[in-house]
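A protein chain is absent from this complex, but the other protein chains hold their places.
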Amino acid sequence: MRARGRADGVGLFVYAIFYLAFLYVPVLFLPLFSFNNSTFISFPLSGFTTQWYVQMWADDEVQHALANSLKVGAAAALVSTMLGLPAAKALTRYRVPGGTVMLGFVNLPLFIPEIVLGISLLILLNTAAIPLSLITVVIGHVTVCVPFAITVLMSRMEGFDRSLEEASLDLGETGWMTFWRVTFPLVLPGIVSALLLTFMVSFDDFLIAYFLAGTQVTLPIYIWGQLRFPYKLPTVLALGALILLVSCILVIAAEWIRSLGVRGRRPVVGA
Amino acid sequence: MDEAFIRIEKVTKRFGGVTAVDAADIAIGRGEFFSLLGPSGCGKTTLLRMIAGFDFPSEGAIYVDGNDITDLPPHKRPSNMVFQSYAIFPHLNVFDNIAYGLRKARLPRAELDRRVEEALAMIKLSGFGKRRGDQLSGGQRQRVALARALVNRPKVLLLDEPLGALDKRLRESMQIELRQLQKSVGITFVFVTHDQEEALSMSDRVAVMSAGKVLQIAEPRTLYEAPNCREVADFIGTMNFFDAIVTSRDGDIAVLDAGPLGIVRAPASQPAGAAVLIAIRPEKIVLSSDAVSGGVRGIITASAYLGERSHIHVMVDGVTEPVSVAAQNRHRDGAQHNGGEVVYLSWTPEAMVILPRA
Partner (left out) sequence: MATTEADTEHQRVSKAGITAFLRRSESARGLALLGPTMVIMVLALAAPLGLLAAYSFWSQHGWTLDTHFTLDQYTRAFSRQSYRALFYRSLWISSIVTVVTVLLAYPMAYFVAFRVEKSKFIWLILLTIPFWTSYLLRVFAWKVILGYNGVINSGLMSLGLIHAPLEFLLYNPTAVVVTLAHAWAAFAILPIYVSLEKIDRSLLEAAADLGDGAVRRFLRITLPLSLPGVLGAAVLIFVPTTGDYVTPSLVGGSNGVMIANIIEVMFDKIGNWPLGAALAMASMAMVGIITLLSVQAIRLAVGKVK
């Protein structure tokens, strides 16, 4: 029995390693070829170079698209987290009539193809005669970011005892100051995590921005445009490799901050 | 009850269609250690939360020291609370937890430090100020919660099952400490518990609640010796009940026809013809192997040796439930009672409590 358990544990471990390889190896070809001294993406590798990174960084269009993506991502992250915070509080703290239905509605964007979200907002903006701009991209991104923000913040709020807030009120603080002295510091890891993750969702999104950006260009839209030109591929690879690196760092930071909070709220008994 | 410090007037609380507290009327004196006792779901915690301001009465009013606080938010009330979970802020250290309410009150720094150090000394945790809230043991958290509330010098301290999370030995020592503390600070305590021994041993007076209703408010001794209804008698300690009917009265004494127990005389107020219950505590019944005059004959069905006393079940002809008897084991080699043995039960008239039959 015990030996068997160990045997299937080894089998599963080998499987898990293969699975991780399946997840990561395809993506690793992007950074690999971004340092290859050839415009063709093919083996054998001809030599090491950083020229594609230099070229990419010298490109005004890249810088412009990057600036746009940063603006949109920051705005979408801020707005969706600020919307998610009170909503998550309401859904975890109060018995709200129809709360489950509202939560389901807010999570709807996870279950709708992005193209449908994009075209339906396009139709609405067109009907309301609102010109397409980076602001309309932010609106579109907020709809897909809010479910993520709410999920992250709700799990954080569920983790701490409601009577902490009551204790603060009981000790003489107002509701507003209780939020700043108790709720906010305790939810802070969740807020930071939600900001980082919603920023990633917005920063990486191509399709919604594609429909709502009008003449503006975000980084994914720029990359999409470059894919048509084979001679541009190496610089796109360099750009993609950089984006992947920064994404990884942000995601690890977000998850690490979130886990810090999780460990912090488990009391150490008998210390 | 004009001098009541806390007055709860006809307070009813409904959640949706459920009535959690039903027309509660309670008056608590200044400096009193008052307990709300009842099984879980009886409404005692809801009542406490209405005094604290976390829930608001659907009907009725609550006064503290002559002021109507019914609609005040919690931070404007003269009470502080010790939570069941203690609610120690995990992101603050012990010092800052205790100073929480004082910071709000904008006390001068030196005064604040002094008050917190005093509070730490009071709970015997001097030197623990820098310890983080989530690095404390259960007993320490309980003390910090107590200090955090008392340091604000509230008029009323509300305690929501504050000892429930502690193990038995710690709970017993905390009961004594808490009672001494209350005596020394002189603050009115309202204490919620489901543990009847805890309520009896600590309180000046106790309100027994069940299904949202306040059944009886009395001193511990009265609750035990003279409960006013079957529910209170049953909830506090063990009680034997026998059906009876008042046949006639003789001044303060009622003559009762108690069926298998025969004709019984006991002090009672019910009129002739009333259907009543005779209630007798197990330890007030004397059990003997020899026939005694007026004794009721029965057969032992079970007995359990508990050290200082034994619990014995006696079956009496005509009574459905076995009669519970608690016999003190006064002698090391005292008589053993075994199943099947025929015994005689007797008690004094004063041992009987006559209750209305619902």
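By letter and in written order, the chains are A and B; residue numbering begins at 1 in each of them.
Here is the rule we use: a contact is a pair of C-beta atoms (placed from the backbone, for glycine too) under 8 Å apart; a residue touches a chain by one contact, two chains touch by 3 or more.
Since we're looking at a predicted model, the values are computed, not measured.
Participant: Return the single residue from A:Leu91, A:Val182, A:Leu195 or A:Ala213 that touches the missing chain.
Facilitator: A:Leu91
Participant: With the missing chain put back, one of A:Met102, A:Leu132 or A:Leu188 would touch it. Which one?
Facilitator: A:Met102
Participant: On chain A, what residues meet the omitted chain?
Facilitator: Touching the missing chain: residues 4, 8-9, 12-13, 15-16, 19-20, 22-24, 26-27, 29-30, 33, 40-44, 83-84, 86-87, 89-91, 93-97, 99, 102, 105-106, 108-117, 119-124, 127, 139-140, 142-143, 146, 150, 197, 200-201, 204, 206-207, 211, 220, 223-224, 227, 236-237, 240, 243-244, 247-248, 250-252, 254-256, 259.
Throughout what follows, only the chains that are shown with their structure count from here on.
Participant: State, to the nearest whole Å, the distance from the C-alpha centre of chain A to the C-alpha centre of chain B.
Facilitator: 54
Participant: Where on chain B is chain A touching in the complex?
Facilitator: 52-54, 73-75, 77, 79-81, 83-85, 87, 89-91, 100-101, 104-105, 131, 134-138, 141, 148-149, 152
Participant: Taking the complex as given, what residues does chain A use to touch chain B?
Facilitator: The contact residues of chain A facing chain B are 160-161, 163-164, 166-175, 177, 181-182, 185-186, 264-271.
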